[in-house]
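Note that this complex is displayed minus one protein chain, with the remaining chains in position.
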Amino acid sequence: MTDFRSDNTHGASPEIVEALRRAAGGTISSYGRDEITLRLRDRCRELFEHGSLETYPLLTGTAGNSLTIAAMSPPWGGVFCHEDSHIHRDEMGAPEFFSSGAKLFPISGADGKLEATVVETMIREIGGEGRTARPAVVSLTQATEAGTVYTVDEMTAISEAAHRNDCRVHVDGARIANALVTLGATPAEITWRAGVDVLVLGATKNGALAAELLVVFDTTLAPELTTRIHRAGHRLSKMRFLSAQLDAYLTDDLWLRNASHANSLATRLAQGLGTVQGVEILRPVEANIVFARLPRSVDTSLRDHGFLFYPWTLFGEGAVRLVTGFSMAEEDVDSLIAAARSSG
Amino acid sequence: MTDFRSDNTHGASPEIVEALRRAAGGTISSYGRDEITLRLRDRCRELFEHGSLETYPLLTGTAGNSLTIAAMSPPWGGVFCHEDSHIHRDEMGAPEFFSSGAKLFPISGADGKLEATVVETMIREIGGEGRTARPAVVSLTQATEAGTVYTVDEMTAISEAAHRNDCRVHVDGARIANALVTLGATPAEITWRAGVDVLVLGATKNGALAAELLVVFDTTLAPELTTRIHRAGHRLSKMRFLSAQLDAYLTDDLWLRNASHANSLATRLAQGLGTVQGVEILRPVEANIVFARLPRSVDTSLRDHGFLFYPWTLFGEGAVRLVTGFSMAEEDVDSLIAAARSSG
Amino acid sequence: MTDFRSDNTHGASPEIVEALRRAAGGTISSYGRDEITLRLRDRCRELFEHGSLETYPLLTGTAGNSLTIAAMSPPWGGVFCHEDSHIHRDEMGAPEFFSSGAKLFPISGADGKLEATVVETMIREIGGEGRTARPAVVSLTQATEAGTVYTVDEMTAISEAAHRNDCRVHVDGARIANALVTLGATPAEITWRAGVDVLVLGATKNGALAAELLVVFDTTLAPELTTRIHRAGHRLSKMRFLSAQLDAYLTDDLWLRNASHANSLATRLAQGLGTVQGVEILRPVEANIVFARLPRSVDTSLRDHGFLFYPWTLFGEGAVRLVTGFSMAEEDVDSLIAAARSSG
Partner (left out) sequence: MTDFRSDNTHGASPEIVEALRRAAGGTISSYGRDEITLRLRDRCRELFEHGSLETYPLLTGTAGNSLTIAAMSPPWGGVFCHEDSHIHRDEMGAPEFFSSGAKLFPISGADGKLEATVVETMIREIGGEGRTARPAVVSLTQATEAGTVYTVDEMTAISEAAHRNDCRVHVDGARIANALVTLGATPAEITWRAGVDVLVLGATKNGALAAELLVVFDTTLAPELTTRIHRAGHRLSKMRFLSAQLDAYLTDDLWLRNASHANSLATRLAQGLGTVQGVEILRPVEANIVFARLPRSVDTSLRDHGFLFYPWTLFGEGAVRLVTGFSMAEEDVDSLIAAARSSG
């Protein structure tokens, strides 16, 4: 294992593959009217301590984010997000497409995080003009694209600013399990109790084959989401195969175990790498991603040893991103550290 | 097995589940740059005897149909399709959404089929006016929503009419394997040699968990399709899990074996049911669907025996649809026939 | 005057040109916050006997129709209209564009008119399926594209069918003045009292330079319309120049006088032409349009005499459309009749 490119280069947890196998037999109602999908919803209601939330299994985070934003925002809505956010940088305009033209307002902020006061100031400026867009959504990523984690207080402050200004709160939770582990909080505490209206709960990067779950706390959005998902070709006929993945993912803390493992590897990696001559750790390591500036010799040496990872010039010259994953071992991390050290 | 509602209530072929299991380990390039996805493309090039076609694994037929139509048609394009077609009746406006407003022209035609001369007349009428829409796409379903199959000659005639009038040809192949078996033709003969520009090759209804494949013969469409798929949230990061399903599906004729099985059950069903007093078979049975008009007593009796199936009032009062599938057995069919007979 | 092609080949009434001239001086608030625009709204409230209606001056009927439909329908909405309707045949997909993909359901009906029972049956069929579109709008044209006029009872019956099924009622009133004159009713009687939610009151075809007026009886639509109009580039900065046209148009019955004149010319034309050997009048003449089937010799002769008019093959081989207008004289009509007669 020498692959630090992304958590989506990993495969699938055996528990999830086994759940698929078990779900493969017999006939069952299609389009989400099956018992596995129902069980998944009930499991989430319990897990999130929220008796009426709705859930929608989906196949990609881009779909989850964009469908949520489209349900929250009119075509002339404003969406406030971090300038490094996946929805702005990496989805080729998916939120604009699904919403029929909403406008994203990318905001800068240290360590990949939005700050409540900055967000509120911008919402009011845009909303006050009335000729640019109608503020509609504040979108957070948890854990962030910078590998950091919002505290519950930070999240709550942002949500309150959003709601005060008639905006809803969307969380891109591609790595929500990693954040949950770091915060040591309950799922409820970092979502609806902190003001989140819809969470896109990611599973793909953390052990599923391809599965994300819309967890909808503001259920007034549910009817429109149902229609939008269908119309976007994101409603699986054999929904059981999505639901089975997610059900297994949330069973026996698999999601937390996988995330905990990846997080601890990232911490180990940062600690080890940080002691190498000339290496600079660029962001706080609070999830499963390490951003580092490598001396050219180290970079070259690592690549020569067969380690795979991406340059990350967004964070400056010489910056790289190293992502750990659920199927990686301590030895993989240690061998990278050793290789870095030897090249010093 | 008493479930004749749809082929999407069935599970997955063991060969496909096993392929997923095998694909689950190790890290691999994401977003379709992996070897399984590449192998799948090469397999299709051989299978379809077409050295430059492109393939895009997708998760739903609605996505495949709509993305194709959007790539073929400007927002002001006209799409000519059968009035019973899935794209018009069942996708909640997905083609309109993906294309930013293309207009569907539903056309009537016996047994779920379009006729070349009728299509051409309508294209010319609409195109001539220049104020309604610009003709852009002719869309066929093979096998049709009426359970019938276009012959190669019928398909060719329609494609020629389309191309003569600057339209491209899209095939919704949710049940293309069933048609292929019935026609006894090669994949090439019923697609690009018959003028098809893009085939949405369905696997979900015939043994996959959730997998469709865009087979793009007109490769000028490829760059735009790549972008559209990403932007619509239909590009899987762990693409291998889609590709592995499709690769297994096309290996050792699994797709044809599954379809052949389902087709023969449908024929058996129609023959048996057709001899029951008062039962009328409403459409030629050329794939895996039987449309029948049942006397009320028969309908009631079947439901009392636990058989599941949908009424189909589109085809008249008392009409029902009975779908056979790859995981169904002869005894399931025979027991339905027996139950029908006993209620007479 | 030999131009029977359309009422939009005519120029502008002197009263309206004069109103523009008067409005041209001085500075005034822009974007519709001026006194002329306010006066226009108040005039309409009085004229339509409706104390809270809202009005939006616009430049084209296509804009008025599409903006209204977009405000009434979600992107997945269904719009029920006549198969000959302008919104379906002549606007190049404008309703689909503005609504982000609503689906039009063209319905046939004698003399260009929808029938309430037919409309209701189709709404229920589409609405019942839940996979095609969500019924949202019934759209009527008054006077119709066939030159006929809905009676108040016919209109009321259609509106009731629409509202019973959660649809709103839009009227394309490009020739509403012509209908009003024919019916001898009040503006209120043929609009909101007959169940109309929004009227697009046309002025362009009947004496304005370019001016249509959205008359919004269902004022819950107003905030969204305001935003949509701005975002579509249809909100004039110098709104006074639109409002001044419409204000003059509705002053001293100018709209009714112009329409009455055009209608009577059409009646005169139909009566005269109907007596010519071989000529067949194809539709009841209830507004300012005559559809006729002309013997080839008559058609040729008229064109040789310099008369301009369009063939109308939609209504059959040899059919033509003859439109009268506010700036046409009786002699124009009589000379056409004479020319037709002489060629017999």
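Which chain is which? They are A, B and C, in the order written, and residues in each are numbered from 1.
Operating definition for what follows: contacts are C-beta pairs under 8 Å (C-beta built on N, C-alpha and C of every residue); 3 or more make two chains touch, one makes a residue touch a chain.
Quick caveat, the model's predicted, so the values are computed rather than measured.
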item: Residue among C:54, C:91, C:145 or C:197 that touches the chain left out of view; value: C:91
item: Residue touching the undisplayed chain, where the options are A:89, A:268 or A:305; value: A:89
item: Positions on chain A where the hidden chain makes contact; value: 75-76, 88-93, 96-97, 99-104, 129, 131-133
item: Positions on chain C where the hidden chain makes contact; value: 1, 3, 5-6, 8-12, 14, 17, 20-21, 23-31, 59-67, 91-94, 97-98, 204-205, 209-210, 227, 230-238, 240-242, 325, 327
item: Positions on chain B contacted by the hidden chain, ascending; value: 74-76, 100, 131, 134, 224, 227, 230-231
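The rule is simple: only the chains that are shown with their structure count from here on.
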item: Rounded Å distance, chain A centre to chain C centre (Cα mean); value: 52
item: Computed distance of Cα centres, chain B from chain A, in Å; value: 34
item: Intercentroid distance (Cα basis), chain C paired with chain B, Å; value: 42
item: Contacts with 2+ other chains: residues of chain B; value: 91-93, 97
